[in-house]
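One chain of protein is taken out of this complex; the other chains stay put.
Letters A and B mark the chains as written, and numbering starts fresh at 1 in each.
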Amino acid sequence: MMAQVAFYILAVLAVVSALGVITRENPVHSALWMLLTFFSVAGIFVQLGAEFVAAIQVLVYAGAILVLYLFVVMLLNPRAGGFIRMPAKYIIGSAVSIVVFFQIAITVWSSGIFKNGTIGPLPYAEGMNNVRAYGNVLFTKYLVPFEIASLLLLVAMIGAIVIARKD
Amino acid sequence: MHLEVLILLGPLVAFLINGLFGRLYIKNNAHFVAIAGVGLSWIVSIITFFRVMGGHSVDATLYNWVAAGKFNIPFGILVDPLTAIMLIVVTTVSTMVHIYSMGYMHDDEGYWRFFTYLSIFTFSMLILVMGNNFLMLFVGWELVGLSSYLLIGFWFYKKSAADACKKAFVMNRIGDFGFYIGLLLVIVTFQGLNYSDAFQYEAIQAIKANTYTVFGMQFSLIDLMTLGLFCGAMGKSAQFPLHTWLPDAMEGPTPVSALIHAATMVTAGVYMVARCNALFSEAHITSMVVVYVGMFTAFLGATIGLTQYDLKRILAYSTVSQLGYMIMATGVGAYVAGIFHLFTHAFFKGLLFLCSGSVMHAMHNDLDVRKMGGLKKKMPITYWTYLVGCIAIAGIPPLAGFWSKDEILAMTFANGHMFPWFVATVVAGMTAFYMFRSFFLVFEGTPRNQHMHDHAHESPATMTGPLVFLAILSVLAGAVFGYPLENGFIHHFLGPVLTPEGAHPHHLEHSTALMLMILSIVVAAAGIFISWLYYIKVPSLPGKTVKAFKPVHTFFYNKWFFDELYDALIVFPIVTISRFLWRGFDVNVIDFTVNAFGKVPMFIGGVARHLQTGRMQTYIFTMVVGVIVLFTIFYTV
Partner (left out) sequence: MELTLAHYLILSAVIFALGMTGVLIRKNLIVMFMSLELMLNAVNINLAAFSNYLQDMTGQIFIVFVMAVAAAEAAVGLALIISLFRNKQTINAEELNIMRG
C-alpha cells in the first residue's frame, strides 16, 4: 500500500513539474522545475530497485547537467523565453504530442502487461546488492561500451571547448 | 649503346634546354645551345656516313615502347645507306641554317623560341629518317608537321602567317589520313611494324594476290596500302592536289623556308616512298599514280613559277616542281635517281632560299622582284652564290642539278614513260627560264627602285658563310656522287637498299643516254637564253608575251585558281553546312533539349523550396508526424 502511495505522489510530482518546465516563461524557472522532475524520477528509480541509478540521477543530472543549464541561462540572459507566436501552432504541437501519448498508451494497454507485468524488489544472491550486481555487469559484459562512453564524453568535452571558444 | 643515338640526342637536348630555360635565362644566347646540338649531330652523321660506306649498319631496338600480346612497337633505329644519305642532307642543311639564322633572326624578339623550334624540327626529322619501323616514321612525320606548323606561324601576330600555318596543318592532315590507313593496312597485313617485317620479298609475294573491292573496283591489297602511304607523301611533299600549302608556308622566316620547305621536311614523302620501295615496286596501279601525280605537279609548279613576282614564291613553286620530279622518279622505279635529286636539290634549293633571305634582308623585307635589279655590285657574295644555285637547278653540267635531273629524265625514258619524259623535259626548260628570270630581275640590269637600292647592303658573315658553303656543295655534290652517270658512287652506295628484289631495271644504250644528256643540256641552255633575251636584251618582250597570252597568263598567275577552287568546292559548302548546323540545329534542337533538362528541375525546385521554411520546429513537427504515421502503419497492419 505504501508503494502505491509513494508511486502516485512521485508520479504526480514528476508530471506537474514537467508541465512547469514547459510552461514557465522564464528559463530559470523552467530549470528549477526540472530539478524537481529529476528528483521525482530518482524516487521512481529507487522504487524500481535501481538505487545506484537513482544516485547517479541526482548527482549527474541534478547536480551537474542542470547546473550547466543554469550557467548558460544566466550567462546569455536571453530576452525572449516565450512561446512560438501563433496559437494555432501551439495547439497543433500539443495535439501531436497527445496523439503520440495515446499511441504509446494503447500499445501498452493492448499488450496485456497492464495486468500481468509484476513489479517488485529484485532478488539478489547472498551478499549481493544493487551496486555490486550493477558493477559486476558493467565491468564485465559492458566493459567496452563503458570505455567507449568515456571516449564520447572526452570528445564532447573537447568539442564543447572548441565550439564555445572565442576566436 | 650505338653511336648513332647521339645524332638524335644532340637536337633533343638542345630543344629541352632552350625550351625550358630560353625565355628567362638563355635569351639571346640560344644559338650556342642549338648549334652545339645540331653540330654534334652533324659530326656524328659524317662519321656514320663513312662507317656505313665501310659496310657498317645498325638495325637495333633501343627499347620496347608498346608490348600488347604478340603485338610489339619497338623504339628502334635503322642506319643503312639510305638513312646515311638522309642524315647528311638533314644535318648539313640544318647546321647551315642554324648558323645563317644567327644573322638573319638577329633582332627578333623570339630569338630563343626560333632556335628551340629549329632544334625540335631537326630532332623530328632525324626520328623520321632513323626509325626502323613504320610507327617511328609516323611519329617523326607528325612531329615535323608540328614543328613546321610552329615555324610557319612563327610570326603568329601576322594574320597571313597564322592562316598559312593552319592551312599547312590541315592540308597535311588530309594526306595523313590516307597515310594512317596505309599504316593500318601494313600492320594488319604483315603483323608487325618493323621495316624488316614488311619488306620481306616472300611476304609481299604471298599477299600479292589478295584483292579488295573499293567503290566497286578491284584493287590489290598492296595497291591500296601504297596508295594510302602515298597520300601521306602527297601531303608532306606538296604534290597535286595537296600542294597549295607550300607556297603559303613562305610566310615563315626565310631560314625555315630553306630548311623545312625546301631541303628536308618536304622530301619526307620521297624518302618514305624510297624506303618502301619493296612495296611500291610491286604496286603497279600506285606506280602509275605516282608517276602522273609527280609529272603533273612538276608541270604545275613550273607554269606558276613562270609568272610570279614574289621571289620566295618563285622558289616555292620551283620546289613544288622539283618535288614532282623526285616523286616521278620514284614512280618509274628510279629510286636512286629520286634520292639523288633529293640530295642535290637540298643543297642548291637551300642555297637559293638563303640567298633570297639575304636579298630580303637587304631590301627591308620586300620580295617583289619588280622593285629590285642591279644588286650585283651591292651584294657580290649573294650574287655569285645565287648564280651557282640557278645554274645548278637549271641543269647545266657539271653542277649538282644536272646529274640528278638528267638521270631522272633518262630513267623515265628508259622505263618507257614517254609522255612523262616529254613533259619533264619541257619542265626542265621552264625551270631554267624562270630561275634565270628571277636572277636577271634581281641582280642584273638597272635598279628599278633607287631608294631601296641605295639602302641595300651585303649581309653579315654569319649569313654569307653558309651561302658559300652550300654553293660549294651545289657545285660539287652532283659530280662527286653521280659521275659517271648511272654508275657513280651514289649508285653503288644506295643500289643495294633501293633495288627491290625481283625488279628488272632498264638500262639505256650508251648512245641513247648521250643523246638524252645533250638534249637536256640544250633545253636548259635554251631556257637560259630565252630568259636572257626577255629580261636583259629586249625588256619589252615580257609585256608583249603577257598580252598575247592574256588568258593563259592570268590562269598561271593565279596558280591555276586552286585556292579558289578549293574554297568553292570544299570550304564554302562546309562553312555553309556548319553554319546551318550551328544556328539551326545546335541552338534550336540540342541547346533547347539541354536547357529543358535544366529548366524542369529548376521549376520543380522553385515550387518545392517553400517546404524549407528554415524553422526548426516545423522540421521537428514534420518528423513527429512521420513517426506517428509509420507507427500507425506498423502497429495496425
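The criterion applied here is as follows: a residue touches a chain if its C-beta (ideal position, glycine included) is under 8 Å from a C-beta of that chain, and two chains touch if they have at least 3 such contacts.
Given the structure is predicted, the values throughout are model-derived calculations rather than measurements.
Colleague: I need the residue numbers on chain B that touch the omitted chain, in ascending order.
Modeller: 608-617, 620-621, 624
Colleague: What chain A residues would touch the chain not displayed?
Modeller: Contacting residues on chain A, toward the hidden partner: 3-4, 7, 11, 14-15, 18-19, 21-22, 27, 30-31, 34, 37-38, 41, 44-45, 48-50, 52-53, 56-57, 60-61, 64-65, 68-69, 72-73, 75-76, 78, 80-85, 89-90, 93-94, 96-98, 100-101, 104-105, 108-109, 113-120, 122-123, 133-134, 136-138, 142, 145, 149, 152-153, 155-157, 159-161, 163-164, 166.
Note that in this section only the chains that are shown with their structure count from here on.
Colleague: Any idea which chain B residues touch chain A in the complex?
Modeller: Touch residues, chain B against chain A: 617, 621, 624-625, 627-628, 631-632, 635.
Colleague: Which residues of chain A touch chain B once you look at their complex with the stated criterion?
Modeller: Interface residues on the chain A side: 84, 89, 92-93, 96-97, 99-100, 103, 107.
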